[in-house]
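Apart from one protein chain that is not included, each protein chain of the complex appears where it belongs.
After this line comes chain A, so read on.
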Amino acid sequence: MAQSLRNLSDKELLLRIERAPDHEAIGILLERYSHLIAAVSLFYLKDRDNVNKAIEKTLHQLNIDLQNRKITQLNRRVYHIATRQCMQILQESRNLEGKTPQPATGKNLFIGGRTDAAPPAAQLTAAFRRLAPEDQEYLQDFYLNRQPLAALARKNGTTARQVLIKIRRIRQQLFEQADSAS
């Protein structure tokens, strides 16, 4: 039973949970995303106890959400919950230390918004043409010429992380323009 569930995709598992509360399916989904949750917690928190606490809280919140809500993009939901829990723990620990709570550090790499459904091809092309030539080149190199991030970084004299962030921002811009045109 567990093995057959493991072979199902996220979408299928979510559908299964939606139909009837499936403890095992929830377990498989949580296990599938656990390394990412742990990595996000490690990214924001230094203390091991806090990391454990954040993971625990995230898993608990996800379990509740999976049972009660319709989740379309699970990875975004997981990221949202995990970062929120980390921020809360950070704030709590800072309050205990007597420091004034500060906003989260600028380590958040995600800039783009939700992409529930891709815009129509015509609008997408029109939006692409409206982009700056430098941005068009970035997108063309990455999506059309399938160049790796490392190569693009070398070409532009930056890091792969910087290229990733730039491409993400241009992609978001493209999506917003195409969406507004439609």
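In the analysis below, a residue touches a chain if its C-beta (ideal position, glycine included) is under 8 Å from a C-beta of that chain, and two chains touch if they have at least 3 such contacts; residues count from 1.
As a working rule, contacts and distances are computed from a predicted model.
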| item | value |
| --- | --- |
| Choices "Zinc-finger domain-containing protein", "Putative transcriptional regulator", "3-oxoacid CoA-transferase" or "ABC transporter ATP-binding protein" - which one is the UniProt name of the chain not shown | "Zinc-finger domain-containing protein" |
| Residue among A:14, A:89 or A:167 that touches the chain left out of view | A:167 |
| Contact set of chain A toward the excluded chain (per top definition) | 2, 9-10, 23-24, 26-28, 30-40, 42-43, 48, 51-52, 55, 59, 73, 75-76, 78-79, 82, 107-110, 112, 115, 117-119, 121-122, 124-125, 128, 139-140, 142-144, 146, 148-149, 161, 164, 167-168, 171, 174-175 |
